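Yeah, one chain of the complex is gone here, protein chain that is, but the others are all in their spots.
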Amino acid sequence: MSMLALVLLLVVGGIAAAVSERLNDNLPRIVSLGILLAALLLALSWLGADPGAAGVSNSEGPWWLYLKLPWIERFGISLELGLDGLSLVLVLLTLLLGIVAVVSSWTEIDFRPGLFQANLLWTLAGVCGVFLALDLFLFFVFWEVMLVPMYLLIAIWGHEKRGYAAMKFFLFTQFSSLLMLLAIVVLAWNAAVLTGSPTFSYRELLEVPLGPTMAWLTMLGFFAAFAVKLPAFPFHTWLPDAHTQAPTAGSVLLAGILLKTGAYGLLRFCLPLFPQTSAEFAPIAMTLGLLGVFYGAVLAFAQRDVKRLVAYSSVSHMGFVLLGLYAWNTLAVQGAILQMVAHGVSTAALFMLAGALQQRLHTRDMERMGGLWQQAPRMGACALIFALASLGLPGRQLYRRIPDTGGPVRRASAIRRRRGPRPGDRGGVLALAGAAHVSGRARTLPYHGRLRHA
Amino acid sequence: MHLTQRQDSGMTALWLIPALPLFSALVLVAGGGAMPRRLAALFGAGSVGLSALLVVLVARTFLAEGQVLQQTLWTWLQVGDFSADIAFYVDGLTLVMMAVITGVGFLIHLYSVEFMWEDASFCRYFAYMNFFVAAMLLLVMADNLLLLYLGWEGVGACSYLLIGFWYRDPDNGRAARKAFIVTRIGDAAMLLGLFLLFTELGTLEIQPLMALANSEWRTGDTVAVLATALLLGGALGKSAQLPLHTWLPDAMAGPTPVSALIHAATMVTAGVYLIARTHDLFLLAPQTLQAVAWLGLATLLLAAFTALVQRDIKRILAYSTISQIGYMFLALGAGAFASGIFHLMTHAFFKALLFLGAGAVIHCLHHEHDIFRMGGLRRRLPVAFVSFLIGAAALAALPLTSGFYSKDAILLTAWTVPQIGPWLWAGGLLGAGLTALYSFRLVFVVFFGETVTEPDRRPGWYMSGPLLVLCVLSVLGGWFALPLADVMPDRGHELAPHWVEYAGIAVPLLGVGLAYLMFLGGQLSPGRLAASTAGRLWAAFWQNGAGFDALYDTLWVRPFRQLAHWWRNEPIDHAVNALVRLSRWSHGVLTALQNGELRWYATTMAFGLLLLLAVILRNTP
Partner (left out) sequence: MDGLLVPLEHVLVLAASLFSVGLMGLMLRRNLIFMLMSLEVMLNAAALAFVAAGARWAEADGQIIFLLILTIAAAEVAVGLGLVLQIQRRFRTLDMDRADRLRG
């Protein structure tokens, strides 16, 4: 029940923030911060949950929390939510970055702050729903819920080319998610044909067999949606525009969380639902990941715009995630999850710094910056730390064990025997040198050198 | 599987050794600019000093009990069947490295207190330096390769930060980036090597890994050669050996004590340490080991030639460092692991001495770097002169200095390598002659002759003290007996005939004599040599470091920039935008039909109806 409460809290909080705007301009920010803190506390309380207490488990192990309420019974649709280690980590990351986003927009957003905070909270509600939903229809609903407010965030509060960027983001995501909807309906229909009653439940669909051709097509439908969100190599072009044009809080959310929903979808749905097909598809996906790593790195190197640079480095990093997910052994998948979390934190921080630079200098063009360390040594130090983190110096891996990121990982590794050395890994790591180049450039240009911009 | 039972033995305070500088660095970062300089200096130098004291205590325990010291702090990561601990492993090799890092490191920190006193970013300097010491200690004390890699990247990052320390000059930033990227290329290779080792042998703990490799692989296995070649890639990058050596001369953009600590005494020797630490693997891959020897030889000759024609005092020392590390690689490749580490230690002493001496000269001469604008400093800066003289003597391997013992051991061992031995020896000997020539060229030009620039101050005690201590170490360092026998083998050099030994003594002396004739006595004029066309070309060739920078620029940097330039506007996005253009175009076509003219509508309607009628009539039988 508390999972539903979390999502509802965010939705209702959004309404409250929007309404409170009438009283006072500062109130919505406070409301939204309070709501997020409450949500974070709620999510933290799940840390102590006893795995298996929910009493529902399938081949992947127990769900920590589980909830199923009837919704549209005629089509086998229900309000089915579940929490395991993976969801928990991502929900915590979401709420944490949500707080960061609220704080970072505190002084930046003057126009309709209430509406802004409301959209922020609704996006977060959608994201949390995505991380918790176990019913594919519900999942799709949340998937759309997170899209629309994000569109508004970019389209209303963005920078100079916001309309174009927002529309591009919307079209890419919407088109691919319609493909996913089609795939979801096909899955439910297939279940109806085989078992007599349609179902959208992830847990039940895992058991329903699927013909090879149909599996391929539906798998591609899912993959399209997740690959656009991730973003994987040829579908990434919305990302630099959206990230660059979004307000700082929007960039933080986009980079920190929305991209993770793509990876989460792959891990939670695409791989377990279509194990055989995904295994056949893995070489293609890994190639895409690898191309993304290199392509993103080269393009990041070529940029003059700070935010665009960080955006392309995101493309590069998420290429690693794709590579890790489809390499498909425990180590690689854990690495991918870790990379997701680390990328969420470090990239969000870099976007905040870029936003701070823009707010102070009114430009994002690095050629016009320089010598900022003299005036802003603390900001420089922060930029340094996060640039190094984003660069993949091993320091950031100093984490105590992530709460068992469990389920899908074990399942995935059980499906496929451990492979030998993975060719993808090797090429991928070579790209690290490229990534190093990127961040090096990012850092030195604005902060080193003579003071160019007063 | 475990070679030794994993239990904490002996000193349980091992963790304090890297933790102290780390703690101090954090304090300095937190304190920021608000900290008074005296306090910052106390933290910065004091923490390293305390670490050095602890190392002495550890060394006493170790030498008394002769037992490897281990300590496991906690499990770092645990995924499936892979796990890595934060754990330390201290044997003779580690101890030598720790002693060098903390000992020489402490002296350099002390020296820095005076050298950097007037710098605005005093605190930041010591924070970076302490971070570096902590990371370097982590590197040498790590008990698994992943932790070693953590330290490895940590020192790389600190090196980047310290090269670009004076950030207001964009050139320094550029040098820092170059150093970082070039070493990073090597690091990527090393990381691949680690992956390969893990997938093949299933562990990254160093001691079990060595044991497993010895039992699983046969000598000369392809896997062994591949794995060692990848590790070698990392070592080449970090230690500035061919073909990844180009970053080190530019790295001299950093403050001089940084060059002494990072780019002479410790970090650049990490590659040597890595190979020595994994020598079991390298012994299983004789091909790689031979490559190590040849690369070392090529590097030492190339760098020595380059050092001969440079004008910048720090660049000369940088090339000399590259050259001396070439000797260490030669030693490793020849199987003289212990001699290589021995040279590492003596080199740390005398090269730190030379750099600090050079720092004193630069400090007192308004940051002058050009040796031909110095001169006659013998009487004006006696401490710097003495330290330079002793350092140069040790560098040139004149008898009775520390450098003599280590270099002699390397050359003699090189001779005994089957088949290629004499070649390695001859090359090394030529290098030794060149070393003597360029090091005494430096001494004669800077400290003798006419005074060109007048020093405006003299080094104080914080600078002189460390110099004197290092002088003593540079002379006596050759008599230390290193506890390396249990760690790794050393090919004996008793087989070498006596004349080989005599040649090793004579050639450096010859080099010094030649330097005297050319730069002090005036009997041979280098100016006349350089005036001829051949001489000019020769000098120009070496002045630019044999053209490696230009080569890499055309081969890699410029194509990459060009590629980035072409791609700047996203070719993929053009494909997406083509879709947009298609729909725009069809929109245009369709609006052309809607021209708003009533008659046009009527006409098209009529013809449409006609068409429909025709179709219907055709289809009705």
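By letter and in written order, the chains are A and B; residue numbering begins at 1 in each of them.
Definition applied: a residue touches a chain if its C-beta (ideal position, glycine included) is under 8 Å from a C-beta of that chain, and two chains touch if they have at least 3 such contacts.
Note that the structure is a prediction, hence the values are computed from the model and not measured.
Enquirer: List the shown chains that the missing chain touches in the full complex.
Expert: B
Enquirer: Could you tell me which of B:Thr451, B:Gln562 or B:Thr603 touches the chain that is not displayed?
Expert: The one listed residue touching the chain not shown is B:Thr603.
Enquirer: Based on the whole complex, identify which of B:Ala34, B:Ala64 or B:Leu590 touches the chain you can't see.
Expert: Once the missing chain is taken into account, the touching residue is B:Leu590.
Enquirer: Considering the entire assembly, which residues of subunit B contact the chain that has been omitted?
Expert: Those residues of subunit B that touch the unshown chain are 590-591, 593-599, 602-603, 606.
Going forward, only the chains that are shown with their structure count from here on.
Enquirer: Mind checking the centre-to-centre distance between subunit A and subunit B? Centres are C-alpha means, answer in whole Å.
Expert: A distance of 38 Å separates the two centres.
Enquirer: Using the touch definition from the top, list the residues of subunit B that touch subunit A in their complex.
Expert: These residues of subunit B touch subunit A: 29, 32-33, 76-80, 82, 146, 149-150, 153-154, 157, 160-161, 164, 167-170, 172-174, 176-177, 180-181, 184-185, 187-188, 191-192, 195-196, 199, 560, 563-565, 567-568, 570, 572-573, 575-576.
Enquirer: For subunit A, which residues count as touching subunit B in their complex?
Expert: 233-234, 236-237, 240, 295, 298-299, 301-303, 329-331, 334-335, 370-371, 373-374, 377-378, 381, 384, 388, 393-395, 397-399, 401, 413, 420-421, 425-426, 429-430, 432-433, 436-437, 440-441, 444, 447-450
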